[in-house]
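Only one protein chain is missing; all other protein chains are in place.
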Amino acid sequence: MNSDIKFFRVGVASCGVAAGSAEVRAMLEAASSVPVTGVGCIGHCYAEPIVEAVLKDGSSVFYSGVKANEKSIANIIELGEENRFQIPETRKSKELVKVLALAGKVDPVDFDDYVANGGYEGLKKALAMTPAEVVNEVKIAGLRGRGGGGFPTGNKWGFLAAKEAEEKIVVCNADEGDPGAFMDRALMESVPHQVMEGMLIAAYATGATKIFIYCRAEYPLAIKNISTAIAQICEHKLNVFSNREIEIVIKEGAGAFVCGEETALIASLEGRRGQPRFRPPFPTDSGYNGFPTMINNVETFGNVPLILREGGSAFASIGTEGSKGTKIFALAGDLKYPGLVEVPMGTTLNEIVFDIGGADRSVVKAVQTGGPSGGCIPVELFDTPVDYDSLRALGAIMGSGGMIVVGNDRCMVETARYFLDFTHRESCGKCTFCRVGTMRMFEILERITAGKGTEDDLTTLEDLGAKIKAGSLCGLGQTAPNPVLATLRFYRNEYEEHVREHRCAALQCNAFVDLSLDTNKCVKCKLCVKTCPVGAIGDDFTIDNDKCTRCNSCADVCPKNAIKRVAKGTK
Amino acid sequence: MDCQFAYLRKLPDIPGNLIRGLQLIQATEGYVSDEAIKAAAAYFHQTPVEVEGVLSFYAQFKRVKPGRFKIAVCDGTACHIKGSPLIQEWIRQAIGIAPGETDAEGRFSLESVACLGCCSLAPVMSINGRVYGKLDRRELNRILKEYKEK
Partner (left out) sequence: MSIEFILDNRTVTAEPGETILEVARKNGIEIPTLCRDERISKTTSCFVCVVKDLKTGKFIPSCSACPAPGQNIDSSSDEVKDMRRTALNLLLSEHAGDCEAPCTIACPAHANVEEYVRAGKNGNFMEALKIIKQRIPLPLSIGRVCPRFCEKQCRRNVYGQPVAINEFKRTAADICYDEYMEDLPVLSGKKAAIIGGGPAGLSAAYYLRLGGVAPVIFEAMPEAGGMLRYGIPEYRLPKAILDRELAHFEKMGVEFRFNSKIGENISLDELKKEYDAVILAVGCWSGSSIRCEGEELALSGIEFLRDVVQSGNSLANPGRVAVVGGGNSAMDCVRTAVRLGSTDVNCFYRRTEKEMPAEKLEIEEAKEEGVKFHFLAAPVKLEKRNGVLALTFRKMELGEPDASGRRKPVEVPGSDYTLEFDTVIAAIGQKTSAPAGVPTDRHGDIPQLTGEKLYAAGDCVSGAATVVEGVASGRAAANLVLKDLLGIPLPVEHSIYVSRGNWQSLSKEDLVFLRDDVSDSPREELKYISLEERKNSFKEVNFTMTPEQLAKEGARCIECSCTDKHDCALRKHGECYHCDPEAFPGAKQKPSYDIRHPKIIQDRSKCIKCGVCVKTCKEVVNLTLLSPKLRGFATYVGTAFDQGFPAGCSDCGKCIEACPTGALDWRIKK
């Protein structure tokens, strides 16, 4: 055991655990004579499991891709050279870690650890101010909702503060429904107290009597850590101020994307179908059980302690004119370093995707922001600064911060089809445009990708898409056509290719693809013949494309990469 | 109340707790049966059809008993891009079930879920809550084999 080591940190957030960090932690604990702390996520998901050896001089040595075997653990304990991990320089220079500063540093469920690192200083400062002063500080900071809408948080707080009611409710929207976003999960898993501190400050500033955390059930670790944090808060009576005790309740969502919509979330909190209703009345006038209710997203709350600790003006000094502070993005898709990244608002897509994400410029086609509610932005426009207004101008949205890098080998029509498949299923079924309209758009996209589309279908998509945006009751329907409209705007040629030439350049749409075996590369190992589930490959290594289901199993098992997808009819 | 569901009494009997009640039932029973719906309706002062309406709205609730090993294949954006439809197809080939189905022995059930939040490890799936990432065909078959032998 190297005597320079003070203690170890092991990332045991969901990504880490999925990569095997629980086993690593157990083995390390058994082998180590210094403490091993389980911490949250440092954002470098591609490198999990990650072990940080904190040295007595305060510096750290990181290990990545640690395996749960003796050799690997021994290497760490001896501060060996193998598997050492350096954060890439290009990333370091672009990042500005504020909200995530304690993620991966503190033990998520250790109250004292959080307090020792400046935790609850923001709350303390707030309690020394009047509620109105706190609201004002948030207004000065210029914080806007991180859940996607971008509504000024201070204003929302002001609305609730102005209400007189027997009960007033603050809700934390932790129903991170955008498939492709995981910032909120990481925050709740890694720094639950920071999120809770933000909520307590909000409750103080707005005069709220009750706090709900509405968290998706797919995040068991987040629920566990938040629940632990709540118990610790109650134990330390941090929820008692202004002569009242704030009740804090965590409710698990039951799987409905639409519950990210304020009024649907409230319906769900009330134990009903998560269907939105017409606004006004706005929730701050009449929300949960008719009481004034204010809903903010996890990351929004995560920013609040910073604002109180460092002051609204300091917060506002970061970012752009209209978008203040930093933003956490969940980077995924076709890039080298998927994970979480926190950058100042206004950082360009080029910086995020290439400098930080390490994507290969030659293979990137576009980036999809805002998930199923957002749009794609082609690589040619990557000098766009990422802020609420610039993205909206491109037909995309900031959304909650999911950012999927799309490579050249992806078909944009198929990508649009995928998103509409998601939204039409997630539509609550209440209003006509969304319930039927998204289904019809999805069906058209299915036709186009199946080789049965027409030019008229493209016109219908545009016309119907615009009407669904204009005529839907809630945000889900109002944004559902975005992925289609954006791809039609930037990649119309791909749509036209599908309907006119019956061709999918990305070779993704099965209707336009054959599988082809290169006999020069083939070593006749017969793995493909054995693997094919439908018997489409004969003993003479010819592929019967009429039988073939394009499942790609053969290409996947071929040791020589002799089987390729080719345009249909290629000889 | 039907004594089988007496544990609902852990929750205050206000209608607002209905979803929590159903979650409790599912956590205990593995699914929500007709009897459970009737019990929840009676306990939370609602009609059975209202409870059904709520339950059927949310993707989480199962109306039939799932298999011993519950496989959830993530079809979130990142996983989709990284080939989750193929993962589903390969599972179908390996154990013969499609999303929403349970095999004849009641051993495996499969569902396709929106996002497990592990996008950077795409494509991922979970079996009884344990997440497996960076799947390819070989890894998938290795994992399935492991469970088949359990």
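Letters A and B mark the chains in the order given here, with residues in each chain numbered from 1 onward.
Heads up, the rule we're going with is that a contact is a pair of C-beta atoms (placed from the backbone, for glycine too) under 8 Å apart; a residue touches a chain by one contact, two chains touch by 3 or more.
Fair warning: this is a prediction, and the values are worked out from it, not measured in the lab.
J.: For the chain that's not shown, point to the residue among A:Cys431, A:Leu458 or A:Ile543 touching it.
T.: A:Cys431
J.: Of the residues listed, B:Asp13, B:Asp34 or B:Glu139, which one is in contact with the missing chain?
T.: B:Asp34
J.: With respect to the chain omitted from the figure, which of A:Ala256, A:Leu458, A:Leu485 or A:Ala562 is a touching residue?
T.: The missing chain is touched by A:Ala256.
J.: So that we can see where the missing chain sits, which residues of subunit B does it touch?
T.: The missing chain touches subunit B at positions 34, 37, 46-50, 52-53, 56-57.
J.: Pick out the residues on subunit A that sit against the missing chain.
T.: 256, 258, 273, 277-278, 280, 424-433, 435-440, 443, 460, 464, 467, 470-473
Note that in this section only the chains that are shown with their structure count from here on.
J.: In whole angstrom, what separates the CA-based centres of subunit A and subunit B?
T.: Comparing mean C-alpha positions, subunit B is 22 Å from subunit A.
J.: How about subunit B: which of its residues touch subunit A in the complex?
T.: For subunit B paired with subunit A, touching residues are 14-20, 22-23, 44, 53-54, 57-61, 74-82, 86, 89-90, 93, 113-122, 124, 129, 131-134, 136-137.
J.: Across the complex, what residues on subunit A touch subunit B?
T.: 14-15, 17-19, 45-46, 48, 176-182, 185, 217-220, 251-257, 268-275, 289, 330-334, 338-339, 368, 371-372, 402, 404, 406, 410, 415, 418-419, 422, 426, 428, 533, 551-553, 556-557
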